[in-house]
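Apart from one protein chain that is not included, each protein chain of the complex appears where it belongs.
Moving on to chain A:
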Amino acid sequence: MARRLKSVGLLLIMSLVLVLAACSSASKEGNASTGEGGGGSSGDKLVIGFSQVGAESEWRTANTESIKSAITDAGHELKFSDAQQKQENQIKAIRSFIAQKVDAIVFSPVVETGFETVLKEAKDAGIPVFLADRAVDIEDDSLWVTFLGSDFVEEGRKAANWLAEEMEGVEGDINIVELQGTVGSAPAIDRKEGFEEVMAEHPNFKIIKSQSGDFTRAKGKEVMEAFLKSEGENIDVLYSHNDDMAIGAIQAIEEYGLKPGEDIKVIGVDAVKGAFEAMAAGKMNVTVECNPLFGPQLVDLIEAHAAGETLEKRISVKESIYTMDQAEELLPTRKY
């Protein structure tokens, strides 16, 4: 009996730990969602409802912060709701925005489908809807004003254009290895497409190996190791669909005995902090920005729409490209 009691006690302690863990994460999200109101009100103060996907990555967190602060900084009133990756939360949030008669709804859909009904309700109530970062798969495009998000194809083109400039005047073949993102994901497909589109104009650019690294450091390193073993010194350029894989691959290149950034040029996408650290250390050449900080641009669009301007259905986020020599200077300013 005593033994049973002991083990039950142990279990209780363990479950308590789990519950506590759950609590602390919940309170964190709770904090994030209390961003209502505030800011000096100007003449045409708008009430804007914003339904975010969740907080699954640094990128997303930076995105949330940017949109929230852009709205309040512009003097508008913010109603924020975190969907925590659940569509029903998001539909509920949009319905409550409609009931509160907000002036505009911003949302990043959790999934592409299933929003017809609630968007129709918004349209009937005369509330304009702005899609941020993610699109919906609905035929009737009158249900939303515009979709503001990154253009992954353009990111691929930018990467290839940088390479074309860098390699101008170099005779002979340039052997490129490519680390693709997760098979079938939109960024992987589009970044590949954009890169290949530009490559077609440069017949001496050759992709000699291309493989998926699942957007992770560990896989990026493992795949790069295999590439190096089979191609070795032939590799001139690494094009990685995100920075994390590039960081893993840089380790593989160093362990193989080559100098990343010199012997093998390294191109990444996303412009996360780790990429700036690698570039500042001279191990990475360039990263194409995939910008989550489009809050101000979004607020401009909402204000333009309120002023009666007509907007394009698809607007790309303003994004730039960062090279090695800018890295050291910009590193302290990177937010994500």
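Note that in this section a residue touches a chain if its C-beta (ideal position, glycine included) is under 8 Å from a C-beta of that chain, and two chains touch if they have at least 3 such contacts; residues count from 1.
Keep this in mind: contacts and distances are computed from a predicted model.
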Protein name as given in UniProt for the chain not displayed, "4Fe-4S dicluster domain-containing protein", "Simple sugar transport system permease protein", "PDGLE domain-containing protein" or "Carbon-monoxide dehydrogenase medium subunit": "Simple sugar transport system permease protein"
Identified contact with the non-displayed chain, of A:Gln52, A:Thr146, A:Ser212 or A:Ser240: A:Ser212
Residue among A:Ser108, A:Thr146 or A:Gln180 that touches the chain left out of view: A:Gln180
Contacting the left-out chain in the complete assembly, out of A:Lys101, A:Lys229, A:Lys318 or A:Lys335: A:Lys229
Of A:Pro109, A:Pro128, A:Gly194 or A:Gly274, the residue in touch with the unshown chain: A:Gly274
Contact footprint on chain A, counting only the chain that is left out: 7, 10-11, 14, 18, 21-22, 24-25, 55-58, 180, 183-184, 209-212, 214-218, 221-223, 225-227, 229-230, 244, 247-248, 251, 255-257, 274, 277
